[in-house]
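As structure tokens, the structure follows; a few thoughts come after it.
Certain chains of the assembly are absent from this excerpt, and the rest are unmoved.
The letters A, B and C name the chains in turn, as written, and every chain counts its residues from 1.
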Amino acid sequence: MSDRTPAPVPDRLKEWEQRTEVPLFVAALVFLAGYAVRVLAPVGAQPWRDIALALVAATWLLFAVDYVVRLRLSGLGRRFVHVHWLDTVVLLLPLLRPLRMVKVYTAVQKRTDRPRLSLYARVMTYAGLTATLLGFSAALAVYYQERGAPGASIRTFGDSVWWACATLTTVGYGDAVPVTVTGRVIAAFLMACGLALLGAVTGSFSSWLVEVFKREDEKKRPPGSA
Amino acid sequence: MSDRTPAPVPDRLKEWEQRTEVPLFVAALVFLAGYAVRVLAPVGAQPWRDIALALVAATWLLFAVDYVVRLRLSGLGRRFVHVHWLDTVVLLLPLLRPLRMVKVYTAVQKRTDRPRLSLYARVMTYAGLTATLLGFSAALAVYYQERGAPGASIRTFGDSVWWACATLTTVGYGDAVPVTVTGRVIAAFLMACGLALLGAVTGSFSSWLVEVFKREDEKKRPPGSA
Amino acid sequence: MSDRTPAPVPDRLKEWEQRTEVPLFVAALVFLAGYAVRVLAPVGAQPWRDIALALVAATWLLFAVDYVVRLRLSGLGRRFVHVHWLDTVVLLLPLLRPLRMVKVYTAVQKRTDRPRLSLYARVMTYAGLTATLLGFSAALAVYYQERGAPGASIRTFGDSVWWACATLTTVGYGDAVPVTVTGRVIAAFLMACGLALLGAVTGSFSSWLVEVFKREDEKKRPPGSA
């Protein structure tokens, strides 16, 4: 009745999303690999650096095409940009793609009969994998920013990965820290995400452990005794 | 029957609080902006610094008027100071205003029909915003204390914001730390608040994630199967 | 029937514990104050240092008398030392007295009609106060160990309190850290306790916040709607 008529479109959008989710996740891994080669390969390694750049550009184009298709299918017009703001951010900063992983997980799950892991194990797996991918992305981006900075304590990619580990777990030794403004902005973002994601890992592990011990109790107790 | 007769007054107090909450929150943001200009503007930028001082003074007066009106409407007399101790503290240290934000949120919600976000999303939004505002206030206050101190590691406002991020998330690199007594007192306060607020963000995110995965299970399972 | 006959004794023990809990808590505060004066007063301030030593000795004697009385009343004989191991540890290291505070809280509560605070507020109050007292005790003990150590970064009592804050909240800047073995043992103990206690504060605050937002929902929704 309204001029938006969203009713029939979302079905096609859902179908599109379910079909593209896994290929796009693979594309995101390719993007990350390309970006990693671009950042980590020595300047002279020309053939590889060009291939990496081409991969990054191609996968980003894929993401853009997907975004436009979904914008059309949604029938929301420009409002899509606001409603699906996380997708918009992820389009502009493809290193954040892991944040959309919950959808990949759902899409994969739909094809199998039943979840193979318990509820808490799935939350732990999802949050742990997302944190690992985000941490790796952040380590790459921070290393790219810091390697040329004067007085930097992150000088090798190993330092950067070490810094990302200490940051994600909120240990924060301080032996390797970003000193550039961009590096610190990335770090602040990683802290916020890492805190939430690893909090989910911790919380689920704790709930899972309590459940395991509770189940033991119930096994031993004869049924109906309490 | 008692000489306090609080029964009819709280209604007027409630009405007052609900009406003034949002304007006062805007005033708090103006206060924060004025304080920020006062702290960050170079000494020579005279017209701006004077305007900022005027804004800070005017908004603080607003807070004082609100406090007195509520003290009167409550019919509690001097006991108001003890009963509403958080309001008293917030009057004396207006940088702590964000702590009252839960009331603003409630007041805004009352005007709309139904909450637009799920329970955990609202807790995350509220705790995250409060933590951000408190962190910004603390960064300003610590920068004001530290910039002239001998041997300080917080020398620019950027350092101070970076320090606030690392403190709120309990990462604590230690590359930028307050060295003055006042700075350390502010830091200790930020640690305590940040811990509780970000704990709420983390906990809510974890609960939300568990809920999302649980819902997926229920969708797939035929109704009544378990 | 057995040679332990514990049945009639625990009643008298309970009565004793309920009556002595609050006086003993006051004695613990006096002990802490005496220890603080002993550690912080300059060596020359002789009258005060002697009074402090007397207070420390007298209150410790009180604790010892209480321990012996309870050992007798319990009818457990030597097994009391194992069964009530926390009391035994607290007798030997009276700075850990705050850990018994949950009993003080219970004893105080029993005299009033009903709890004045909600469940989560009480957990937060108890855990927060215990953490504060333990942190203060640890700051005193670490300062006592570190002040004379070569290469120490904790040189004043202010440094020590700052270190205790950063440790309890797990921020851990690392600008002030114990370097002596005894100092590090105290620190490790404070980390373990602080982690558990502040985790309880954080968890309760999070639960309380979720409850506040949930209550708002229920108010707005007409009864019986879902």
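Everything below uses one rule, namely that a residue touches a chain if its C-beta (ideal position, glycine included) is under 8 Å from a C-beta of that chain, and two chains touch if they have at least 3 such contacts.
Everything numeric in this text was worked out from a predicted model, so none of it was measured.
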Homomeric assembly size (copies in this file), of which only 3 appear in place: 4
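Definition applied: only the chains that are shown with their structure count from here on.
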Remaining connected clusters, assuming chain A were absent and nothing shifted: one piece
Most remote chain, CA-based centroid, reference being chain C: A
Same vs different contact residues, chain B with chain C, by half of numbers used: different
Inter-centroid spacing, chain C versus chain B (mean Cα positions, whole Å): 30
Interface hub residues of chain A, defined as touching at least two other chains: 170-174
Interface residues, chain B side, partner chain C - complex: 102, 106, 109-110, 114-115, 119-120, 122-123, 126-127, 166-167, 170-174, 177, 181, 184, 187-188, 191-192, 195-196, 199-200, 202-204, 207
Chain A residues touching chain C - in the complex, by the definition given at the top: 170-174
Residues of chain B defined as touching chain A within the complex: 158, 162, 165-166, 169-175, 198, 201-203, 205-207, 209-210, 212-214, 216-217, 220
